[in-house]
Each structure stands twice: as structure tokens, then as C-alpha cells.
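Only one protein chain is missing from this complex, and each of the others stays in its spot.
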């Protein structure tokens, strides 16, 4: 189950999608909108996607991560549009026979998602906004210089 | 929030207990009853606890794991009594500013839980039962010999 | 003095007993209990591997001096939820 939706996410539907009698471990990760980042107060987030490519990317990533970690099922639903502070911006559910594989697959999936799936986050502050990671974002440029 | 209950678990209540505007990562682990173990068909599980010690242990473990991994909140609810195959036997929820700490804390908490919290699992098979890890369980003795 | 001894899981089933009150000499340590119990509970022998003791709700070292009224739990290997 891979979804790109505006509005609140249904984490329980994703959990059910990956649960099975062969899966002793079901891990449900919620990426929630934090009230601050790098010491700066955040007033809300906004997500944009290149939707057909993002959906294809979520599925391809699942195939690769399932094969690498021997997990049985992956479901993922990033939320698009406005996400208020405290609400969930992304749910990832992983079902596996054992917890070690579920944990490793979760870490791996999220890391690749943040590199290779065309979804962009804009942070809103009291005095402005920034596209996270953008070439013209001062924080991203600083991170690139020190990397 | 630490609970020992008979009957189905409320994972959403645990998620809410650890979510906060400072937590960008909320991980909800479900330990579910599998239909097989070591190639043997399982017909159901049964859990027993030394309840006051188990509750104290869940809380102490949370204090230690929070300090070690810098996570903000941990909630855990192992289920007692009969757990049918496919149902959830334990929910652990971890809230942290970032996902790396949430993942590490989840792995650490479960591993220590399985070592140090007095909860016992009995597996039911079509032709018998066993207490997992018991000194008189042939599988546990075999594991100890080869460890 | 008397202590209350509690049994769980495989051990409880092997003994067909959840708990019992035991008269022990003053100066008895947590680690002495199994030997004191051994004669009347021969089924204990098969469960000594990996068995831990708790006094109250905390694991206890074998050297811990027991006190009158202590509740001592014998904890077989756990599987933890």
C-alpha cells in the first residue's frame, strides 16, 4: 500500500496492510512535524511531490529494501500539502518475521526515501519559509560546505 | 504509560502517549503472535508475568533507555494471557526528536525487556506446549549448548 | 523467620505450586534458598539453570541477607513480552 494524500494519515490501515501470521514484528514509523528545527520555531510544514514519480519511487524502494533485509511487506504514505505542527507527515509500516530485519529495513527505507523520492518539504517560520535542502537555502549550503 | 493487560492492546493510545511537538519520530513496535516458530506450527501463545516486578521493570528500563539514547518518551504494554496467532502480544512506542535515536532505543528496549522483565511466553503447538527459554525446554537447552 | 517463596511459568507448573511460606534460619541469604528448598521440592533441580531470584520486585544477588517476611520470587529464564 503506497499512498500520497492530502489530509491526516491512517496509520492503522498501513499496519494492517503489512501484518500477517508470518510477521512477528510490525514496525510503524510516524514522521511528525516538529515545533522547532535547528533552534528555530516552526509554525507548519508544506509538502509537494512529483506524484507519479514519487509513487513509483516508493514502490521500487520497497522492492529493494524487502529483498535486502528479508522483510515481508512495506507500506508507506507520505502526506502532501499543509501539515500542522504535531501532526504526522509520513507513515511507514514494515512487517517482518523478526524485529531485527524490521528495524534495519525501516532505517534503510527512510534514508533512501529522503535521498531518492521526489518529495519536497517547505518549513514555515514566524519570519519566512525555506525549502529544505534547496540549493538556495543557506542552511543547506552551509551543510554542503562542511560535509 | 506502562500497562499489563489481558485482551487486545490499544496501540494508538501508546502512540499518543509518546507523541509531542518536540518529537519528529514516533516509532510503534508491535510484537505479533506468529503462526510458526523454528518450522513448527504454532496454534496460540500464552503470557504470564510477575506483575508488580514486570511493571517496575518496564518503567526502569524506560528510564535507562531514555537516558542512553536521548529519547523523550517510551510507553510499553505487554499483553497477558492468551494471544491468538496474528494478534499483538506487545506494543512499544518511542518518541524522539529524530528517527535514529527512536530506532536505537526501540532495539535496545526490546532486547533488555526479553532479558530482564519477568514475563514468560508459552507456545502452544498442535501436539504440545513449551515455555520459551525454560531450562527444561529442549530448544532452549540446544541453544545454550551452541551459544 | 519466615519468607514467602513464589514460583512462575515452567517452574510453577513443574511444582504445581504458585507460592509457599518457608521457615528459614536467621542469616539465610538469597543464594541459600534453593538448597533449603531442594529436599522438599526435588522438581526444582531440573530448573536451576538460568534461575534468578528477586526479593520484592528487584533481582537479588545470591549474597543478599533475607529478612523476616521477605517475598522471594524464583525467576526462570524470561522471554519478555
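As written, the chains take the letters A, B and C, and residue 1 is the first residue of each chain.
FYI, a residue touches a chain if its C-beta (ideal position, glycine included) is under 8 Å from a C-beta of that chain, and two chains touch if they have at least 3 such contacts.
The model shown is predicted, which means the values in this text are computed figures rather than measured ones.
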>> Given that one chain is not shown, what are the shown chains it touches?
In response: A
> Residues on subunit A that touch the omitted chain in the whole complex?
Replying inline: 31, 47-48, 50, 52-53, 56-57, 76, 78-79, 89-90, 110, 113-122, 131-137, 140, 144
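Convention: only the chains that are shown with their structure count from here on.
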> Centre to centre, by mean C-alpha position, how many angstrom separate subunit B and subunit C?
Replying inline: 25
>> I'd like to verify one number: the distance from the centre of subunit A to the centre of subunit C, where each centre is the average of its C-alpha atoms, in whole angstrom.
In response: 49
>> At least two partner chains per residue is the criterion; list those residues in subunit B.
In response: 31, 110
